[in-house]
Each structure stands twice: as C-alpha cells, then as structure tokens.
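Each remark here refers to the structure printed beneath this line.
Just one protein chain is left out here, and the rest sit where they should.
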Amino acid sequence: MDAFLLQVLNGLDKGGAYALIALGLTLVFGTLGVVNFAHGALFMLGSFCAVTLQSLLTLERVVLDPERLTAWGTPMEIRTPYIVDWFGDFGMTLIDWSVPLAILIAIPIMLLLGVIMERGLIRHFYKRLHADQILVTFGLAIVLQEIVKSQFGANPIPQPAPAMFAGSADIGLMLGFAENAVVYPWWRIIYLMFSGVVIASVFAFLQFTTFGMVVRAGMADRETVGLLGIDIDRRFTIVFGLAAVVAGLAGVMYTPILSPDYHMGMDFLVLSFVVVVVGGMGSLGGAVAAGFLLGILQSFASMNEVNSLIPGIDQVVIYLIAVVVLLIRPRGLFGREGVMEN
Amino acid sequence: MIKFNVKNKDHILLIGFIIVVALAPVIFAPIGAGYPDLLQKFAIFGIFAIGFNILFGLTGYLSFGHAAFLGVGSYTAVWTFKLLTMNVIPALILSTLFAGLFALVIGFIVLRRSGIYFSILTLAFAQMSYNLAYSVLTPITNGETGLQLALHDARVLDGVFGVTRGEGLPSTTLFGMAMSGWSGYYFCGVVLIIMFYISLRIFRSPFGMMLRAVKSNQNRMSYTGLNTRPYTLAAFVISGMYAGLAGGLMAITDPLAGAERMQWTASGEVVLMTILGGTGTLLGPVIGAGVIKYFENIFSSFNEGILMDAFSFLPEMLQHAVVSITGLFVGEGWHLTLGALFMVIVIFLPGGLMEGIARIGNVTRRWLKPKPVATTEADAAASE
Amino acid sequence: MSILSVKNVNKQFGGLKALHEVNLEIEAGTVHAIIGPNGAGKSTLLNCFVGRLNPDTGSVNFDGVSLLGMLPHQINQVGVSRVFQTPEIFGDLTLAENVMIPAFARRDGAFRINAWRQVEDEQSIRENAMHLLEDVGLADSADNVANQLSRGDKRRLELAMCLVQQPKLLLLDEPTAGMARADTNNTIDLLKKIAERGITMVIIEHDMHVVFSLAQKISVLAQGTVIAEGLPNEIKGHPKVQEAYLGGAHL
Partner (left out) sequence: MHYCGANREILLGSRIQFNSEDSQLMSKIDNSKRKFLKTSAIIGVGVSAPLIFTNAHAAYRNEPKGSTVTFGFNVPQTGAYADEGADELRAYELAVQHINGEGDGGMLNTFSSKALKGNGINGKKVVYVTGDTQTKSDAARASAKRMIEKDGAIMITGGSSSGVAIAVQGLCQEAGVIFMAGLTHSNDTTGKDKRANGFRHFFNTEMTGAALAPVLKNNYGTDRVAYHLTADYTWGWSQEGSIRKYTEAMGWKTVQAVKTPVGAGDFSQYITPVLNSGADVLVLNHYGKDMVNSLTQAVQFGLREKTVNGKQFEIVVPLYSRLMAAGAGEAVKGIFGSTNWHWSLQDAGSQAFVKSFGQAYGFPPSQAAHTTYCQALLYADACQRAGTFMPSQVGKALEGFKFDGLGNGPTEYRAEDHQCFKDVLVVKGKENPTSKFDVLEVVEVTPRAQVEYPASMLGGNLGPYNNG
C-alpha cells in the first residue's frame, strides 16, 4: 500500500512536469497550427533563467591572496559574492532562494523571447508545410542550445532548492503509516502544487477572459474567427508568449530536481510530443490528462514487481501507451477530427 | 511533348549521377571529403534518404521511426557475418528482407493512422526498438557496445566453402575483394546507383503516380476505386527495405551495429536530410544526406589550429578575433552551423537545396539565351 | 430495368432520424434527380450508395449486388462513380494525371504495384485520358497542375475522371453549386451529352433549372422520407412538394 502510494506520488509529480511542458506545445498547435520543435528549447531556456539569476547573485569579488598559492603556482583567489558583501545574511538568503526568485525574471524574459520568436520567425510559417515548420524550429532549437552551451558549458549546473525545502516530508506518518514508509521531498511536493496552480491559471485565463474566449474560438475554428474581423495576429503572438512562459516556468522550477544542462530541451522534446498526441492534438485538457496518465503509468511500470514480470517495460511504457491509445482512439484521448491529419 | 523531354532528361540525370559517383574521390577531394569512409557514408545515407523520400516525398506520410529499419538491417548483416559468411551478398539480401518484413509488420499497424498520429506511432515503435536493443535485448544486440565480430564466430558457410580462418578477425569481402576503403566505397556507389535508378523508375511509374495521389487526395482515391492502404503499405515497406539495405551496407563497410543507430535522433536525421535536399525530388535526398554528413565529419574536425592557419593572412589581432568567432561555428560548434543552415534553407528556399539549384539553373539559362523558355515546368516535372 | 434499388433504408444519428424507410428505384439509362430542402437527407442517402455510410436497416442493391458493407473503392469497382459537391480532385497532379489515375483504377483494379513500367509507356491510358479531357474542354491545359483550375473547370475535370471509368452509375452531388450562370449552362450541356451516351445518372440538386433541364424522373425527399416521386411535370404541381419547399419559392 505504501509502495503504491509512493508511486502515485511519483506519477503525479512526473505528470505535473509532463503536463506543464505539453500544455504550451498543444496551445501553440491548437491555435497557431504550428509544429514547434523548439518547445523543448524553451523549457531549457527557462531553466537557464534560474542559472543566470544564480550566477548574477553569486557574482564574486576576487581578491588575490599572495600568501597562499594554487597547486599550479598562481596566487590563490579569495571569492566573496558582492551581494553578501553588501547585504550580509540577507544576501545569503537571496542566493539561497535564487530558484523561486528566478520565476520573477523568467516571466518577462520568456514572454519577450516568445514574442520575438513568434514575430521574427514562427509567424512566417503559419501557412507553410508542417515539414518546413519542423525543420525551421528544429534548427532554431539547435541554435539556441548551442548558444547556451557556449555560454554555460555542457555539464549540468546544480541549482539547489532553498534550504527551507531541502529534505523530505514524512507523509506516511501523517496518514498513519509507519515511519519512513512514505517519504517525499518537499521540493517535489511544491513542484506538484506549482504545476497545479499554473495549469489552473492557464485554464482560468482561457475560460474567463475575453481574450481566452477568442483564443478558444480560434482553436475550434480558425477561419471563422479570422472572418469575424478580430485582430487574430496580435492574439497569436500573445498565445505563443504564454506558451513560452509556461514552458519556462516549468523549466525554472524543475532545476532543483534535474540540474540543467544545454541538452535537456532535446531530452524532453520527444516526450512532450508523445504527451500532446496521446492527449489529442490541440486539446488542453487532453495534454494535462495524458501528462498525468503517462507519469503515473511510467512510475508503476518501474516498480520491481512489474519489471521482473515484463523485463524492460519501464523503458518502453510511454511509447507502448502511446501506441495503444492511438490505436483505440484515433485522435488521442480528446482530439478532434481533422486536426493535423494531413 | 513532355514525354520525350522527361525521358531524355532522366537519361542525362542518370548518366550525370553515375559520373559523379565514379569520380567522387576526385570531385570531393578539394573540399576535404575525398576519403573512403565519408564517401561511403554519402552513398549509404543517400540510399537511406532516397528510400525515405519514396514514402515521405510521394505519399506525404512523415515517418519518425525509419532508423529502426536501418538498425534491423545492420543487426541482420552482422549476424549473417557471424553465423553464415563474411561474403557481403547474403548479408545485403538478408538485411533488406528482414527490414522489409519488420516494416511490413510495423506498417500494418501504424498505417491505420495518418498525419501527426502516424508520425508519433512510428516514433513510438522506433524508440521501443531502440530502448530494448540498448538494454533487454543485449544478448542479440550486444547493447551499448554494439554487435561485433568475434574470433570464435560460427560462419557456417565459410566453413563449408573452405575459407581459411586467419589469426585475427576476418573482414567482409565480395568474393575475395575487401569491402573497406575504396573498394568498399565503389561497392556502395554501385548499390547507390542501382537504388537511385529504381527510385527513378518508381517516380515515373503508374505506381509512383498512385503514391502521389495518396498525398494529394486520399478521399478521391477511394472513390476512384483505389485501395489506399496497400499503396501506403507498399511504399512503407519499400522505404523500409531501402533503410535496411543502407543499414546492411553500414555493417558491410564497418562490421559493427550499435543501438544508437535506431534512436529518434537518427530517424530525425533522415527527415532533415530529405527536407533539406528537397522533399519529393529525385536528387534532393542524396544531396541533403551529403551535406549533413559533410558537416558532421568535416566541420567538426576544424580545430583552432586549422583556423589559425586558414586566417593567417590577416593581421594578428584580427586573426584572433576572426578565429574566435568562426570557432563558434566549427569544431565543437558544428551543431550551431547545422542548426543555422536548417533555418536559412527553410526560410529562403522552401523547396530545399534542389529549389536553390533549380533557381540557379533558371537564372543561368535565362542569362544564356534570353528568350522565354517553357522548360521550367518540364524541369519541375523532372525534379519532382 | 432498375439498376439501383433502395429498400426500406433507415439511418439514425444519435436521436436524429436522417433517413426513414426510404425506397427508391433508379432505372438504367435514365437521369434521376433527388431534390428536397436542406437537411432532408439527400447527402446522407447518397453516402449510403457509395459506402461512406452504412444504413442501419434496409438494403441497397446495385445491378443485383448488395452494396451494404462494401468499402468506397469496392463500390467504385463495381461501376459507381461519384462527383462531389466541392470538387475532389488530385490538386497537386496534372490534369492528365488526374484522369489517368481513374483509368488505371479501372484497368488494374483497386491495387497493383505497377512500379517498373513507366507512365509514358502506357500510351493507351494516356490517349484515353486526353480524349476525355477533350470531351470536357480541358485538353489544352492537360499538363498544368489541377489546383490552378477555376471551380467550374475543376468540376469538369472531376466529371472527366468519372467518365474515363465508364461507370454504370454516375452520382452527382450538386454539380453546379457555386457556379456562374454561364458555367452552369455549360455543365448542363455537358451532362446532357453524357446522358445521351446512356449512362445512368443520379443528381442531387437545388437549382431547379438544372433539375428540369436534365431529369427524366424526380424523387422528393423531406425529413428523411420520399414524399413524392414522378416525372418532372408531376412533381412541379405536387402539393406536398410545394409545402415542403415553404410555398414553392423555388418553383
């Protein structure tokens, strides 16, 4: 029972991440009709917002200590972050909280990046073939990640969560299990709640604002909305920016779990496409549902009991589910007819 | 009329193609690509992309899992070397057949869907193949290390025909001719020419027309009395066999088969090759394959030393500046150049490199004889 | 002799009865029009003839063969061709190819890997196609891409594509929809010529000018049932028909 509960938690946590990444992708699909292979790169850029903030906060004053030498004979450097110099303990706290703080800078940065991307590139590909869209966005993804690599190197860069959230919560104890039976890291719990909040906000935004109404109408029937004389271009730009922000936020908050490196976008690209397609192209609810479905089933497939029964199932479970779902439901869980079938 | 035109142009195209393949070692030497391994790769990935184009270019079905068939071809070939004989002919035949069989099974399932759903299904099957080959199927695939020849391999047929066992590992042969180095390249080159010719015939055949009809309007096809599924399946299997053949050739020129050949990035690569060169054109996929492999092998080899050398004519200050900027695009930065190339091509030449070539051709022709020519359409027909 | 015989066909979508006990006999060699107000079930009925839909109950027999459960391409292969409301053609292919494909389908059946012969070797197929293109007046642009055609020309192309198959029954779904008057008249003339060759035609049409120019027999469909049937003259004054068309504004 406790093992079961743990895997449910794992599944939810994974699902939250998957859903968050897939949400923006399916939004762009549904409204703009663009296959965006650079979506993983947006996720990666988001996480590097956290890295950037951290390195800004830890900009150091370097003093050479002529008394002590390094192993290669140059004077030893003594480094103190400026911010600690200026603010003392408060500076330390700021550094400690760099990941949550990065949300504040990630929102404007990602929005700006999204708008620039849409205006500068994506816009010109609305009417082009999907194959062309794939090629150009894939090229963009490579360019973006190579730029990040040349700045930050190829190795993962650790981004610790605030000390307050280090360690884990003994959830089992609260539910009457034995000690240590159900232990879960605080940060992962926060991530799950965070993804819930972001998903809910996106839905609320689309459900309860006029802007959202138009976008939803656009997803249902692009041509008609265009005929109504609504300035759809500006809205499309904003939708793309929104997708970029959501992907970016997913990236920022994921950094304590997965130390970011320049290639992480590509690692998530295939997965996010599978999630979107299993959910049904252009269906927001489908993306969220598929994200959680895949997350939970992946967690269960990784259990020793399951894996010893069917060796290697944890390696392929995501794809197996995708195949089964698509064979049973031709357009994914919540897909509509005629979207992206030609 | 157009008939006459097409046939003539095809002959010229084919003869030109054969000449380029035959003289490749000389033609590509000035750009640093005139060595056997890279030319083998040009030929092998050319075949892979030509086959992929029969599916994607003609029917419009975008498979994101074709590398799986390449992998199956490679594994089959290496197993043939291990179990039967080091002669490459059985390996080539079996790898094509097995890949075709695998494609038949997979295609039967995935062709129930079209569009992006089809793409994701192929991707899913290929990723499953890759993941399993990398881990659980290690007894068959030798996992991460890749399947290799071993001294104690059975090689039954070689035993029967009394091929003597050397002290070291044997190498692949075509009735005694070693299949590495230049002879290996010419073997690949001959196969490439044959496969190119087959693709040419398919493009110009009624069957090819049916495949283009699939891409254009499946609904009309059904109401015209044509069953679209077998047509798409046939295209899928044919392109799977091309991939298997390419995989077999990879093992023939270099008897090792690794799981990473089946990864989605490898499938993506052939998609990029085809689009980059020009989807649905005859030559485009081969050119796209060559460009990508050239970047991978040659651009990645330019280190700082070579750059300093190349820009040594500049004043020292400028030299360093230029080297540090160009250094971003070559050596470890070759990916950046490739990414930028993808973007530039697709933005400025929607039809891929073939469109660029056609445009240059048109401009020169107009420049040479400035009368309105009606050949443009024939050109398009020839290249489509 | 009746070539298409429809008996007691019912079709329901959810709670909506689209077709209710429809009976229809199409005489060989005649032009039969099916008319009726919007939502009467005309297109549903047509879809039941070509395999796009399967009736819930009832039978559809063509030339003695039941069409029930057959797939669209199988139905075409027994001799039924269809023209769509919005022309369905191979837009990326040339006009000649558009007509050659159905010709191949008639000669080679639903599937054949004819990959080694070249299209240019198939002289008889091409000549046949060119002949049909001449018939519909499109021979001059035989090597142009079909997408460039006007709507009326696309319709003519589609007709050529159907005729090259020498169908026993030709189904036309609003063949003049969205056409200018002149184009409509051209099409009527063309269809008349086709009718003269003895090809059985079923036409669904709103434009009564077209219907009365062509049809030898008319069935009126309203709310999923045949409310009247007869010669054009009988239908013109039929009270039920007047009623169905809200005071006969169309007549």
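Letters A, B and C name the chains as they come in the text, with residue numbers starting at 1 for each one.
Criterion: a contact is a pair of C-beta atoms (placed from the backbone, for glycine too) under 8 Å apart; a residue touches a chain by one contact, two chains touch by 3 or more.
Since the structure is predicted, the reported quantities are computational estimates derived from the model, not experimental observations.
Chemist: Please work out which displayed chains the absent chain touches and list them by label.
Modeler: Counted over the whole complex, the chain not pictured touches A, B.
Chemist: Among B:Leu101, B:Val190, B:Leu256 or B:Leu328, which residue is in contact with the omitted chain in the full complex?
Modeler: B:Leu256
Chemist: Per the definition of touch given earlier, which of B:Phe69, B:Phe102, B:Tyr134 or B:Phe203 contacts the omitted chain?
Modeler: B:Tyr134
Chemist: Among A:Thr80, A:Gln151 or A:Asn180, which residue is in touch with the absent chain?
Modeler: A:Asn180
Chemist: Of B:Tyr75, B:Tyr231 or B:Trp334, which residue touches the hidden chain?
Modeler: In the complete complex, the chain left out is touched by residue B:Trp334.
Chemist: Can you say which of B:Pro30, B:Gly162 or B:Gly176 touches the chain missing from this structure?
Modeler: Touches the omitted chain: B:Pro30.
Chemist: Spell out, residue by residue, where the missing chain touches subunit A.
Modeler: Contact residues on subunit A toward the absent chain are 2-3, 6-7, 9-11, 13-14, 17, 70-74, 77, 79, 149, 153-161, 166-168, 180-181, 183-185, 187-188, 256-259, 261, 263-264, 267-268, 298-299, 302-304, 307, 314-315.
Chemist: Just checking the interface: what residues of subunit B touch the absent partner chain?
Modeler: Touching the missing chain: residues 25-26, 29-30, 32, 34-38, 41, 131, 134-135, 138, 143-146, 148, 151, 167-169, 171, 178, 180-183, 250, 254, 256, 258, 260-261, 296-298, 300-301, 303-306, 308-309, 312-313, 315-316, 320, 331-332, 334-335.
Just so we're on the same page, only the chains that are shown with their structure count from here on.
Chemist: What is the chain whose Cα centre is as far as it gets from that of subunit A?
Modeler: Relative to subunit A, the chain whose C-alpha centre sits farthest away is C.
Chemist: Give the identifier of the chain nearest to the protein's overall CA centre, each chain being represented by its own CA mean.
Modeler: The most central chain here turns out to be B.
Chemist: Can you compute the centre-to-centre distance for subunit B and subunit C, using the mean CA position of each chain? Integer Å is fine.
Modeler: Here subunit B and subunit C have centroids separated by 45 Å.
Chemist: Round to the nearest whole Å and give the separation of the Cα centres of subunit A and subunit C.
Modeler: The answer is 52 Å.
Chemist: Please list all residues of subunit B that touch 2 or more other chains.
Modeler: none
Chemist: Going through subunit C residue by residue, note those that touch at least 2 other chains and give them in order.
Modeler: none
Chemist: Considering only the defined contacts, which subunit A positions touch subunit B in the complex?
Modeler: 35, 121, 124, 128, 130-132, 134-136, 138-143, 145-147, 150, 266, 270, 273-274, 277, 281, 311-312, 315-316, 319-320, 322-323, 326-327, 330-332, 340-342
Chemist: Considering the complex alone, what residue numbers of subunit B touch subunit C?
Modeler: Where subunit B meets subunit C, its residues are 2-3, 6-7, 201-202, 204-210, 212-213, 215-217, 219-228, 230-231, 234, 377.
Chemist: Mind listing the subunit B positions that touch subunit A in their complex?
Modeler: Residues 56, 60, 62, 109, 112-117, 120-121, 123-125, 127-128, 131-132, 134-136, 264-265, 268, 271-272, 275-276, 279, 328, 333, 335-336, 338-343, 345-347, 350.
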